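Here's the structure we're looking at; comments come further down.
Only one protein chain is missing; all other protein chains are in place.
== chain A ==
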Amino acid sequence: MFHIYCPHCAEYREEEEFHASGQAHIARPLDPEACSDKEWGEYLYFRKNPRGIHHELWVHAAGCRKFFNITRDTQTYEIKEVYKIGEQPSVVAQSGNSK
């Protein structure tokens, strides 16, 4: 079980209250009409599955119902940091070991 800090409620809650919503920081192409099928397909369907640092979108579903980001290590399950939407992560994977 995770013990997750909600940046909006400003306290730790059980994982039961949260829902994971997949990879964070997926930018929608500014001009979808100008995208190739490959670019659009990758935007819609292709997601990272890293071993190590991963930035994820979570929602405090049973609490304040706000979305926020979590940086998590997929190997150790350790939550490295929690930050609000619109902010940038301070913990990022080293280019050498992110595959």
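Heads up, the rule we're going with is that a contact is a pair of C-beta atoms (placed from the backbone, for glycine too) under 8 Å apart; a residue touches a chain by one contact, two chains touch by 3 or more; residues count from 1.
Methods note: contacts and distances are computed from a predicted model.
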item: "RNA polymerase sigma factor", "Sarcosine oxidase subunit gamma", "M67 family peptidase" or "cellulase" - which is the UniProt name of the missing chain; value: "Sarcosine oxidase subunit gamma"
item: Which residue of A:Pro50, A:Gly63 or A:Pro89 touches the chain not shown here; value: A:Gly63
item: Hidden partner chain, residues of chain A it touches; value: 8-11, 13-14, 16-17, 62-66
